[in-house]
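Reading through the structure tokens given below for one structure.
One protein chain is absent from this view; the other protein chains keep their places.
Here is chain A:
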Amino acid sequence: MRFKANIQNIITFTRFTASLSSLGPFAWVRLDENDIRFTVIPEQGTQVWSVLQIDSVFESYLIESAADNVINLEVPLQGLHRALKSAVNATAASIRLTKRDGLPMLCLTINTTSVGNIAMQTADDSFAAMMDTEDGERGMNIDFTNNARERETIITQDIPIRVLSSNSVDGLHEPRTREPDVNIELPSLMQLKAISDRFTRLALVSKASASSVSGATSVGPRLELSANMHGCLRIRIDTDAMNINSTWTGLTNPRLDPSAIEGGEAALQNHPTEIMRQQGDAKGDSEEGWAKVFIDGRDWSKVMSVGRVGGRVIACFCNDHALILYVYMNTGNDDGSDRSVLTYYISSYSN
């Protein structure tokens, strides 16, 4: 079993792991010859299934295993994120699967050059040389070329992991949901996150003051998220004390690709989204045509953490059932054809 690769897009990879680690402590990582899959299935809350294109984060990717060149690992996300963070200033970084003291490890090797380190003695000398003669360059040439070569530091971070047998992951399947009622491209996640966080806080506070009278309830704050097929998205909290909502208009409802749907163009006409398109309006005034879900405010905030990876986010609403987010990562070198995608499955609470 061998896995080795150079990391070429450290910032992206670091942000990616940071987003995942807000959902759960461990990820199931599946490596094969085509792509890398990170899956987080927490005991409670939102699942994320993500596919990274190999060349979006790695280069010189090498994988070998007895099981059709597929390797399944369980990786602590905090540890991986921490290790990657130490590579942000790296000139080169590589990752490989190894064993230390009988324990499987992901070993991250980072080459970095230290800016501050010029051996003191030589720095003084070069400074003196600059002061003594007007021709400072001569002194600089001698000392600095010499130091530049020597200043490189190598850091290795060993992340304890678990190798999973293919049997143990066979039972894991991506959730299946029914066809969505509304597809909509979300506005800037920074905006959305800031507002939903504020709403969640308000809901928590009003609940805290309410529960002091009526006794504590165990349910978290519920956000109501809804969208229609005319570019409107609404986020709302509705408690005994207040009813607040924010509505976005003028968003895009992406069209479905007929080739991706069973039955093609004809089936597309009868697709739930097309039926929903006949209701509602672009200002969101009408009560008709909304698909809505109730989600946990805290959990939603963890999901919104994915905003750091950037890129387009499409939300698919299955009315009263689930919300699925497709996050198309900005990997910097995509040409639009093959992209890395994170898929979030958020189930709706009944209200």
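Observations on the model:
Heads up, the rule we're going with is that a residue touches a chain if its C-beta (ideal position, glycine included) is under 8 Å from a C-beta of that chain, and two chains touch if they have at least 3 such contacts; residues count from 1.
FYI, contacts and distances are computed from a predicted model.
Considering only "ER membrane protein complex subunit 2", "GDP dissociation inhibitor-domain-containing protein", "Isobutyryl-CoA dehydrogenase, mitochondrial" or "DNA repair protein rad9", the record for the omitted chain gives "DNA repair protein rad9", by its UniProt protein name. Taking the complete complex into account, A:K193 is the one of A:R37, A:R96 or A:K193 that touches the chain left out. One of A:N34, A:T91 or A:T153 touches the chain omitted from the figure, and that residue is A:T153.
Considering A:M105, A:L172, A:L256 or A:V341, the position touching the chain not shown turns out to be A:M105 (whole complex). Take chain A: the residues that touch the chain left off the picture are 15, 18-19, 22, 25-26, 74-76, 79, 82-83, 86, 100-103, 105, 114, 116-117, 119-121, 147, 149-162, 190-191, 193-195, 197-198, 200-202, 204-206, 209, 298, 301-302, 304-308.
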